[in-house]
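Only one protein chain is missing from this complex, and each of the others stays in its spot.
Labels A and B are assigned to the chains in the order they are written; within every chain, residues are numbered from 1.
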């Protein structure tokens, strides 16, 4: 019997199946330090225990995207080892902050399948949940991927398409217990801009750029125990390039967005996202944001801001996005739609 | 008086001498996170405190090879600064798990010397012990190296060759106190294969590959406070290449072996090893294993499996190993022989 993991093929996914992913992971100060060394992350709530305590938390949680990457990484061997493309995200919600010492694991429920007309692949929808050592859900999101069939003769399953929200509704956002922005120190946070200072439609160029290195994206991707060959093995693609994990670009862009959005402290929802073009070592990543919406949260002083975060590479013009044909311009790497919490 | 360390030469080693190596090192969550960022390490016992506790340990120990590299690194300034070659390992045993917060130091006893017939160098055998802050031995192994003479006129010492076991006997394996694989969660561990599922002579191709980067091997090697110039200084070798610390290849190969050996959780003995060919930045490392033996351990449910772990680089054919002349093929980097513990 073969001992290594061949991954799942399209015909192996049945709607209703729940996959318990290996390997649980205890995350601590080391992961935090590495995150801050790999990305120019500066949001104060995730940098200082004192600042977080002043915001009503027990201490500084691990960055929201650490939780996301760890939970996501565990799904790779079961969900995307034979994936042709990562197609989209929806209904992502951060439910509970993750603190140093927590142990995370992931489970995914298959919520949709649709075979492609070519009969050689299909689209699989999964709802993934990240759980901590108390079996509390810390994070959930829907992802859909195109997966190859292993056996082209396997019959096409009945098509099931999940009904997914275009945007997480503000009333579904989970505000961490105890969170308060009374006494929020704007000096220490780095910028004076409040929730009310941002207008819908406003665009912010985050100015700074970071040139991507092979060692850095591999260190990051391994840290999340993401095992996809294409990120690590220069002999895997014909062009000899290692494809950079899309999450590396997400974290880079989010960290760069500090410059102009220093007070958009906590990510609470992922409405959608597209990895518009591949990123490779040597690319210089920059980012811009657009304010898509604002909402109250029910917690006094805590506002929600909905942002489009776009990452671009060298050669992009200001606020580069889509062409007249509605397709992403070739210099656009990422288009992410998320909700964050800010002091009102 | 010169203040810098010239290292020891062959004539400076006397059988029976015990060298207390500098510098003690406290290892913690940071070293763990870096290890998991530098290698695709996923064995569950070293990833999750919860998983380790379910296996009867007080929490997740630091990876066995962290302990090995730290203990080894301390010996470099005293043992291998003037070494021409690292010739072999034997009788390696992991005695006690290392936990975050432990402080490690190393001592080596000279157990053998043999001058080469050219009169310019000789072979030195040392038995190295790693000790924690309670002066408990956590690890021990024998290593032999070829060392230059500083003074060619120094008289040849009496030859002493230690009597070394070809293989650590199963009854000499130390099973960590309290270890149990009852209630072992194969889903979370990542693979269903038990000790009994592996046959002697079975070979496993671990599939995945990692291309080596200068920044990564230097970060790793410094983390173990290994100071050998050849790993860091591109002006040291005439070809301008930095030689990669052999331990970097060991850890890379061991981590890659997760795919097919996810349940070979703990390394308990190092029977032998050879760094067959040098490794340089840009090489893509892959690995395969051969099951050499299986043994019971006396602890119910805990089996020992003896494995040959071979690391290769690009260009290697499947299960590449030795040629007809008995010499390692040029694409073979590492040949390691070790015992690990698995659920029966």
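Annotations
Criterion: contacts are C-beta pairs under 8 Å (C-beta built on N, C-alpha and C of every residue); 3 or more make two chains touch, one makes a residue touch a chain.
Just so we're clear, the structure is a prediction, and the values are computed from it rather than from any experiment.
Check A:206, A:254, A:294 or A:308 against the missing chain and you find that the one touching it is A:206. The residue touching the chain not shown here, chosen from B:15, B:137, B:174 or B:215, is B:215. Listed here are the chain A residues that touch the chain not shown: 28-34, 36-40, 42-44, 47-51, 60, 187-191, 193, 197-198, 204-211, 213-216, 219, 259-262, 282, 284, 314.
Listed by residue number, the positions of chain B touching the unshown chain are 1, 3-5, 20, 22-26, 28-31, 33-34, 77, 100-101, 103, 105, 133, 213-216, 218-220, 222-223, 225, 227, 229, 232-236, 242.
As a working rule, only the chains that are shown with their structure count from here on.
Note on chain A versus chain B: their Cα superposition corresponds to a rotation of 120 degrees, in steps of 5.
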